[in-house]
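The complex appears here minus one protein chain, its other protein chains still in place.
By written order: A and B. Residues from 1 in each chain.
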Amino acid sequence: METFAQVVLDGLLSGMVYALVAAGLCLIWGVMDVINFAHGEYLMIAMYVSYWLGFLANIDPVVSVIAAGVFIFIIGALTYLLIIRYTVGKPPLAALLATFGLAMFLKNLCLNRFSPNFLILSDTWLGGKTFQLGGLIFPAPQLAAAALALIVVGLVYLLINSTRFGWAVQATAMDREAAELMGIDTERIYILIFGIGGACVGIAGGIMPSYLAVHPEVGSLFGLIAFVCVAMGGFGSIPGAFLAGLLVGVAEALAGFYIAPVFKYIAVFGLYLAVVFLRPKGIFGW
Amino acid sequence: MALLEVREVTKKFGQLVANDRISFSVEEGSIVGLIGPNGAGKTTLFNCISGLFKPEGGQVVFDGKDITGEPPYRIARMGAVRTFQVVRPLKDMSVLENVLVGAFLRTSDRGEALTRAEECLRLCNLTAYRDRMAGDLPIGGKKRLEMARALATGPRLLMLDEVMAGLNTTELKAALDVILRLRDSGITLMVVEHVMEGIMPIADKVVVLDGGTKIAEDIPARIVRDERVIEAYLGAKYGRRLKNGTQGGSRD
Partner (left out) sequence: MMNTKVIDLKDALWLLLLAVLALLPLVPFVSGSFFGMHVLILVLLFASMAQAWNIIGGYCGQVSFGHSVFFGIGAYGAGMAVVTYGGLPWGGILAGMVLAAVVAVIISYPCFKLTGHYFAIATFAIVEIFNRAFLVWEWVGGALGLDYPVIEEGLANLMWYETKEGYYYCALGLFVIVFGIVRWLESHRFGYYMRAVREGQETAESLGVNSTAVKLGAMAISAALAALCGSFFVQYNLRVDPPMVMSLDMSMKFVLVTILGGSGTLAGPLLGAAVLIPLQEYTRAFWGGLGGGVDLMIFGVLIIVIVIKEPAGIIGILAGIGKSLARRGGTAQGGA
């Protein structure tokens, strides 16, 4: 029983980070109906940012989170300005394919610059530390990442649902032309949404070097899992993506522990198929 | 026995009852007009008959078989084919290819389908547009394409949803000619029209819908004198115009 609880806890902790990664993607998908294929590569770059800040300047990932968030905010905004903007009005998959090209570019850029080696940051504040509570072990880095994820997802949710900016975002998502007629600068909304979506995944990637090795391929799987979470949650629903993130985290942990590690992802992707075959627009979709 | 029988068909959209227990029949070889003001439920009824919507109640019987709730392709194969009021060209295919898709319903031989398609194009006066992309046609052309494509399937019952909207008098006359020719070739027709002048002289029977219910069903000569029809339909639209003595006016 105790092991089971521990496994579920580990799943929930990593699920919250998935939720944060997915929230960024979800925002972009919900507002622009675009799947950003380079989302996982944003995460990878954020990890490199955090890693190099730690390695060269001795800044801990807990602090680097801010730099990583800002950096990916800029990359996100640039992605919109340089690529996504030009896919509007093209076939629906144009943005997906273009961002696949971007993902390929970013991944190989990092491969070329930083080699395929796994880079591990040693002596971080949180690395290796654990707490014990009621017989459960809480690894400190994962706990911090989960807490951070919870805060950021909450803030994003509030931003979208209870601010003037959020209202403008929702109006734009519903009907771009109508929003323009209401005087909303939708172009600016799109840039900001891409930036904020990037910042979410940037923050997630920023903290990860506390407990994960950095390498050029690290983002791909996270990216895929984020797609699955967003789609499972339902079109552009942040609570949906959050719930899906937790489900995915738990499914992954349970399958990994009770069956075999390789079954982690079979369970995750199988869960996605099971959900959408029953509810073709996701849990919170309509 | 009638070719098509609509029995107590009911279709709701939430609170709105778009078709309320509608019944009538269409005799083989006849032309039936289906008229009524905007939002009366004419297109909805076509959707129920052609299988696009599943009615909440009632039955649609075609050629003696209950086709309620059958998928659209099966109903089309049985010979009941419709056009769309809001035109739906297969955009990235040429006009000829659009019609070929219809023609392939009765033959898998390309040559045979081609002959049939060309014939339908000629009949609907589209030969000049033959190799144009369907998405590039002017609206009138797209309406005629709807008809040519449906016709190419070799239907027994052809359901036309406002294919004559927006035609001028000469074009209208040509279109009516085509419809009569089709009838003479053995096709049964159900025609939804706003243009009363058009449908009245050629229809064997007219069914009038208003607010989702059938308010009249009779031969045209009596329909134009029917109190309720004049009130519901002509009254709202033509009556006022005639009374005020104004000309033109909006389509709706």
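Throughout what follows, contacts are C-beta pairs under 8 Å (C-beta built on N, C-alpha and C of every residue); 3 or more make two chains touch, one makes a residue touch a chain.
Every value quoted in this text rests on a predicted model; they were computed, and no experiment measured them.
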item	value
Touched by the hidden chain, restricted to displayed chains	A, B
Selected residue (touches chain absent from view) among B:22, B:105 or B:160	B:105
From A:100, A:138 or A:157, residue that would touch the chain that is not displayed	A:100
Chain B residues that touch the omitted chain in the full complex	50-52, 71-74, 76-77, 81-82, 84, 88, 90-93, 97, 100-102, 104-105, 108, 110, 113, 149-150, 153
Where the unshown chain meets chain A, residue by residue	29, 33, 35, 83, 86-87, 90-94, 96-98, 100-109, 111-113, 115-116, 220, 224, 227-228, 231, 260, 262-263, 265-266, 269-270, 272-273, 276-277, 280-282
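Here, only the chains that are shown with their structure count from here on.
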item	value
Inter-chain centre distance, chain A versus chain B - centres from mean C-alpha coordinates, in Å	52
